[in-house]
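Got a structure here, written out as structure tokens. Questions coming.
Only one protein chain is missing from this complex, and each of the others stays in its spot.
Coming up: subunit A.
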Amino acid sequence: MDLSLSTRTVGDRTVVEVGGEIDVYTAPKLREQLVELVNDGNFHLVVDMEGVDFLDSTGLGVLVGGLKRVRAHEGSLRLVCNQERILKIFRITGLTKVFPIHTSVEEAVAATD
């Protein structure tokens, strides 16, 4: 399965809906998308991972890279994820402390902290 990406704007947030598998082969596509969004001036991103079937450390690296980019512009990168198998990877790498993880896009879009 390949990676699917779609973006939409909700208020001042840009929601990136990701589907499929994020691994060493597909992660560069996600990286490109995030870089492009930031270059176009979208600094408040919500990455919706509900359609993600697989995520590995390469994918984590891309998300950390995205966070670094938006932070350089005082922006934010929030994740939406309810899947235990995906959340586990964030937990074992300690990244739950780095990313705000929400249970729904609505919640992520409304978050301001």
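Following the convention adopted for this analysis, a contact is a pair of C-beta atoms (placed from the backbone, for glycine too) under 8 Å apart; a residue touches a chain by one contact, two chains touch by 3 or more; residues count from 1.
Keep this in mind: contacts and distances are computed from a predicted model.
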Hidden subunit of the complex - UniProt protein name among "Anti-sigma regulatory factor", "ABC transporter permease", "NADH-quinone oxidoreductase subunit M" or "Luciferase-like domain-containing protein": "Anti-sigma regulatory factor"
From A:V18, A:L34, A:V47 or A:L60, residue that would touch the chain that is not displayed: A:L60
Interface with the unshown chain - residue positions in subunit A: 21, 23-25, 54, 56-58, 60-61, 85, 89, 92-93
